[in-house]
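Shown here: the complex without one of its protein chains, the others still in place.
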Amino acid sequence: MNLQANPGRGDGSSAEAGAQADVDSVVVRFAGDSGDGVQLLGHQFSQETALAGNSLATFPDFPAEIRAPTGTTYGVSAFQINFGSRVVKTAGDQPDVLVALNPAALKVNLNVVRPGGLIILDSGAFREKEIKRATFDTDPRTDGSLKQYRVIEIDISAQALEVAKPFGVSQKEALRTKNLWVLGLVSWMYDREMKSTSEYIARKFGSEDPVGQANVAALRAGHAYGETHEISGEITPVSLPAVKFEPGTYRLVNGAEALSWGLVAGAQLANLEAVLASYPITPSSPVLHILAKLKQFGITTFQAEDEIAACCAALGASFGGKLGITASSGPGIALKTEAIGLGIATELPLVVVNTQRAGPSTGLPTKTEQSDLFIAVWGRNADAPIPVIASRSPGDCFDVAIEAVRLATKYMTPVMILSDGYIANAAEPWRIPSMKDYKPFPKAFRTDPEGYQVFQRDPDTLARAWVKPGTPGMMHRIGGIERDSLTGNISYEAANHQKMTDTRFAKINGIANDIPEQDVEVGETSGKLAVVGWGSTFGPINRAVHNMRARGHSVSHIHIRHIWPLPRNLETLLKSFDKVLVAEMNQGQMLTLLKSQYLIDAKGLLQVSGQPLKIARVEAAIKEQLGV
Amino acid sequence: MNLQANPGRGDGSSAEAGAQADVDSVVVRFAGDSGDGVQLLGHQFSQETALAGNSLATFPDFPAEIRAPTGTTYGVSAFQINFGSRVVKTAGDQPDVLVALNPAALKVNLNVVRPGGLIILDSGAFREKEIKRATFDTDPRTDGSLKQYRVIEIDISAQALEVAKPFGVSQKEALRTKNLWVLGLVSWMYDREMKSTSEYIARKFGSEDPVGQANVAALRAGHAYGETHEISGEITPVSLPAVKFEPGTYRLVNGAEALSWGLVAGAQLANLEAVLASYPITPSSPVLHILAKLKQFGITTFQAEDEIAACCAALGASFGGKLGITASSGPGIALKTEAIGLGIATELPLVVVNTQRAGPSTGLPTKTEQSDLFIAVWGRNADAPIPVIASRSPGDCFDVAIEAVRLATKYMTPVMILSDGYIANAAEPWRIPSMKDYKPFPKAFRTDPEGYQVFQRDPDTLARAWVKPGTPGMMHRIGGIERDSLTGNISYEAANHQKMTDTRFAKINGIANDIPEQDVEVGETSGKLAVVGWGSTFGPINRAVHNMRARGHSVSHIHIRHIWPLPRNLETLLKSFDKVLVAEMNQGQMLTLLKSQYLIDAKGLLQVSGQPLKIARVEAAIKEQLGV
Amino acid sequence: MNVQTPPQKLTAKDFASDQEVRWCPGCGDYAILKAVQTSLANLGARPENTVFVSGIGCSSRFPYYMSTYGFHTIHGRAPAVATGLKLARPELDIWLVTGDGDALSIGGNHLFHVLRRNVDINILLFNNEIYGLTKGQYSPTSRVGQKSPSTPLGSVDSPANACQFALGSNARFIARGIDIQAKQLGEVFARAHANKGASFVEIIQNCIVYNDGAFDDFVAKEHAAERQLHVVHGQPLIYGKAKDKGLRFNVATLSLEAVTIGQDGVTEKDILVHDEKNRTLALLLTGLKPPAFPEVLGVIYCDPTTSYDAAVKAQDDAVRAKGPGDLDKLMRAGNTWQVS
Partner (left out) sequence: MNVQTPPQKLTAKDFASDQEVRWCPGCGDYAILKAVQTSLANLGARPENTVFVSGIGCSSRFPYYMSTYGFHTIHGRAPAVATGLKLARPELDIWLVTGDGDALSIGGNHLFHVLRRNVDINILLFNNEIYGLTKGQYSPTSRVGQKSPSTPLGSVDSPANACQFALGSNARFIARGIDIQAKQLGEVFARAHANKGASFVEIIQNCIVYNDGAFDDFVAKEHAAERQLHVVHGQPLIYGKAKDKGLRFNVATLSLEAVTIGQDGVTEKDILVHDEKNRTLALLLTGLKPPAFPEVLGVIYCDPTTSYDAAVKAQDDAVRAKGPGDLDKLMRAGNTWQVS
């Protein structure tokens, strides 16, 4: 048997694709109980893979928020990685390899493994009680359930216990080294250096701690097991050559990190300090956690009593002359609606980070969806436009955050960033940018009282001037009641309200002239079919379009970053294609937006299953559109 | 001089219209200080006019919420009435007559009077101080400001003081009878019976109260003044014959009343008791005030601590098996967003009344706008559709409320009613319906435990069954986390979420089959131009289309009640016209909705000045569209 | 209502739903769940007349595990939902389960108003001094210096005192219990249930994953006897393994002192007697914190008054007693005219 019998399929190249017969990418999925350390295992393996120079994409697939009792199906945590010697864009449609640390992990993940794929089981965890707990009626290893897969059973539990013995750690601690044992094994399978993991363990435990020592020993033992044991006949270790990346310094980054750093970068480029006011909510909380550790960058963080207070506190900070930022998800975004309106009315900068999750209501907090486009663009009382920008990948969050800060400060407006749970948690190799490569956009505060009027506007941007309380001679009042278009005093005049409403529109619409024109990711600028996406569907759409083009089809990929206002050339661009297919993880929100703006008869590829879009689905939809 | 020199113009028939040279309608505007009782004056005059059998429409034009210091321009309160011997549909574009009780009232309302119109002034209030207070630089009576109007000065203050003398009331009380003196005068001008007003005063004060007696005396004195004084030369009293209304019992009704009664009616037809949970906010509060007095109808009212609590309490009531209702405006609607999502998720009936006002943020609380269409249709996190219905006039609120209750209970869903500040406050003659003419739609609760599943659905409506806590054997749990499509238990399954999302969509979309097809208000079902409106723009659009048709133009008026889902035939209907013009008081929200749904290249006539749309503007837009 | 005579007394099990309980192994919530189920059985409650309403949080998953009616609502808003439910259906027995974040962070205002209005529901606040569900951020009850993902250097804001917040909100019933003390919890639940008004119960709950041992200063075995004072109306405020410790009122400072009977001339007579109707005493008792003082447990304050729902119902009923409304008549009242 050979692990590589049918390689590369997991990356979504559909069955008829002959182009990738050589081993150029592999999809591995680790799965186990919430307590099994699967996320750490996945993260470390990603780290090693990245250091080896492969391209990779990951998909941490968390269980629901609460830790479930051991061994239950709903307590299963999984981590999927797709890595290869060519550029990898998604975490893969179907795993080539599944490592299942208990029966529940097998139960939940069985149906996703590619037929013919490899399953590595911890046979030590397949006791009758656990099998039942996992809601198997009979033992899946013997009842034929696994017959379309290659299965390797190893009593990993016993191995881990054995290895840990000399260090005198508790049985519980010993069993918890299973994840590192597995990491050793897969490191052997894919010829990975384990140095970074050993260092990580040493850092975490200190070199004297017996638990740390047991962990290192387990790591080595897993590796040795691969080298020396019987499975060396069943699995041939493979080494995927490094991808030719652009030169630079790289790291793994997830979306929450890149976004947080991007906010810091944006504040620096704007020459501002910032206040992040947030209330914890899945999957948005990491932004708060990360920025809470970055006080040295002039960032103050504030865990407010709720999302309304968070948004209001951010506005208060902006009124004070720092950059107000607030971050949330789903129900928390809904709660900020009223306060965002106040930001629009008072024309204060504000960055609202929306890490989307599945809904409505509480929905599926740990699952991804792109269904907040409507609320972002249209979800406020009255006529209340704001710019909306979406990030397409973990690393892209950095630039999107900078752009959001730029627009918020330049145009004195709330801006909403759309990220999502997948982007926030997934890690990808990222060429670390240098701050010196970014053009600063320092924000000037007005200090000159001469002729100052609160709602006087810059003729280009239509933005009003920002004034810091504390500045002598510039005292003024703002508020949510309609303001006189010059003085900012309360005005109930009909004509003034019309003028202010028109101006608010014109200001936001004018941003279309200050953002890049829409480009085409892959393919020509006209043709039979444009597949339009936004946000985290970038990977699958891009790969699918690549694949279809490789098969000779006329299809291009357009990925929209600026959702509101839309890029000026987008209408012309879209109308240069015979057909437009919008692929998104909602019931057709971008589709509706584009139809309303351009009257194009676009079609939708819509999915709201809480899982990332699969390449195969996009390919199928392209075929349908092309009639092939 | 003759009051009727140029009659009927105020109703928006544009200058070239020759059709209405005879006196068939008049627009009168009363204006004075907030303390002058102008609204009462207007209301009583409307009452008398209605009893006289004229058609009428009113526009109470409130100042900002706080009572301003006497004599200031921002403290001016106005009331406009358009009445006639033909069917009147708007409060009129331009008053033919303005009664100004102080200089500020003149200042604020001068520019709206029709050139050549009549202005009646209380000269007793035109002292230097008051003139200055009203921000006139010089006395408008003598500086030529009024030269294009006919002006009659009467020292109404002195008249009122004089009349009140015998009753021994305070000077303040005496001056406060000015409004009734004016009412007497205009009652004489338009040949009105004053009986209902006399009765009203008697009811309010009792017959013994000297203040009441002074008021009645003022009323009579104003009338007598008209009959006997010098102005009888300047003004010829006119009597507009009664309009031929459909037979029935009529009353004046404003939108808040009709809406409240409609909710009661809906609950009765559904055979339910109801809980209204609300938080006061302009212009929504009257619904709370009215229903608070209707406990005998099985309505319980609850002034919650805020709008979030109000919406949640309404949901709690619905969970308990009564109809939950909540009412608000602007910022309050924004706050309900999250809780409406919970209603969508748990599929509980809920009626959300949105009396729209100008925004964004606090905006102009007392001014009208139709700018909550976006938040109604699209303003929630995730994919979260609900039915949205708009009322077009005060009386129409009754039927709209019934329809909302019907849909909410039949389809187990939140429903949003869109009314607005104008509809809520304006009064119109209304043929009082009989409850026996309405078909009941009693809602059955499920009580049979046999085979009960929480999210089992009626195959026709896709609604789940409603179960009252307290019912044995039917205990169940619901919540905002995604629910298994059958049992309702928490489910994190990808396929289940897809199914539930699809079903929620299908359920709401299916309502299109249960609502009337879109009809055409005026004109043919195809032609050169359809003017599309919704909500309170009904009157001006309708009159404008009538006027243009009278001039031989091919134009029809389509007024949309069911905003989501849209009527099934609307697409075909709209596409039967060469052009579509959407007239609305926002920046193009219905326009955007229609474009997104039907890809029609409709144009907008958009206005957000906080004032009702004028007939003349609509006519001008029609002309532009028709190229005439 | 449609209640059949119970065929037999129900047991705790009859109050358990068919859903697998999904808290972390070792979570204090399990014990509370058990205690509630047992209490309801003991109180003779009927599942069909009982409703559990909750917000969002680990604790707020509670309703799924009860065989009663249940509504898992949104974060912080359970008191509002419960108020609407109680107004609609005053005859139902409504329990509200919430956490320290749910009730005191996002939901503080609704908690305030449900207590102020004295809506007849039983409020169980599971206080683990942490946000469990969102993975361990500090909460409004976390102590100063709490390190958490959102306060990596330790929190700096002083915590809310749940019972004192309730007192400031005009609550008329305030009690406190500990997750693992099933018997005492049962007694508290029985009293809360008997009180016709808002009954506020703070339950000290251990979050084994994110805040393990937060209450060890008075819950740990070695401290329990010396640092827990279980109050009983009319009984002296005495505690300690040897029942030798007590609370004395210092009239000069208007505060309580922890004293030892037999030391410094202190006798049992010096010890204050618990009066659950005394609001001043409630303030004093709820303010005590170990180790200098005992943690006060049991029914600390109970001074009932008419509940909001009862008062609303009385007003509604009084109007309705005059006969049902006639809409046709209502709409024809006042000035109308005929057209024929």
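Here the chain labels run A, B and C in written order, and each chain numbers its own residues starting at 1.
Simple rule for what comes next: a residue touches a chain if its C-beta (ideal position, glycine included) is under 8 Å from a C-beta of that chain, and two chains touch if they have at least 3 such contacts.
Just so it is clear, the structure is predicted and the values come from calculations on it, not from any experiment.
Asks: Can you work out which residue in A:K89, A:H223 or A:K322 touches the chain that's missing from view?
Replies: Only one listed residue reaches the unshown chain, and that is A:K322.
Asks: Touch as defined at the start, partner being the missing chain; which of C:H113, C:K135, C:R191 or C:R227 qualifies?
Replies: C:H113
Asks: Among the options C:Q19, C:N42 or C:N278, which residue touches the chain absent from this view?
Replies: Looking across C:Q19, C:N42 or C:N278, the contact with the absent chain belongs to C:N278.
Asks: Would you mind spotting which of A:L41, A:A270, A:A339 or A:L566 touches the chain that isn't drawn?
Replies: From the options A:L41, A:A270, A:A339 or A:L566, the contact with the absent chain belongs to A:A339.
Asks: Hey, which chain A residues sit against the chain that's not shown?
Replies: Counting over the whole complex, chain A touches the hidden chain at residues 47, 50-51, 53, 196, 245-252, 261, 264-265, 268, 273, 275, 277, 294-298, 300, 302, 304-306, 308-310, 312-317, 319-322, 324, 338-339, 341-342, 346, 431-436, 447, 468-481, 489-490.
Asks: Could I get the residues of chain C that touch the absent chain, sorted low to high?
Replies: That gives, for chain C, the contact residues 105-109, 112-113, 116-118, 140, 153, 156-161, 164-170, 249, 251, 253-255, 278-281, 283-284, 287, 305-306, 308, 311-312, 314-315, 319.
Asks: Mind listing the chain B residues that contact the chain we can't see here?
Replies: The list for chain B reads 64-70, 72, 74-75, 279-282, 285, 288-289, 292-293, 301, 303, 305-307, 331, 361-362.
The rule is short, and it goes like this: only the chains that are shown with their structure count from here on.
Asks: Can you compute the centre-to-centre distance for chain B and chain C, using the mean CA position of each chain? Integer Å is fine.
Replies: Taking the mean C-alpha position of each chain, the two centres sit 45 Å apart.
Asks: Can you work out the whole-Å distance between the CA centroids of chain A and chain B?
Replies: Roughly 46 Å, centre to centre.
Asks: For chain A versus chain C, what separation do you get between their C-alpha means, in angstrom?
Replies: It comes to 40 Å between the two C-alpha centres.
Asks: Can you list every residue of chain B that touches 2 or more other chains, as numbers and ranges?
Replies: Within chain B, the residues that touch at least two other chains are 338, 341-342, 346, 479-481, 490.
Asks: Can you list every residue of chain C that touches 2 or more other chains, as numbers and ranges?
Replies: 56, 74
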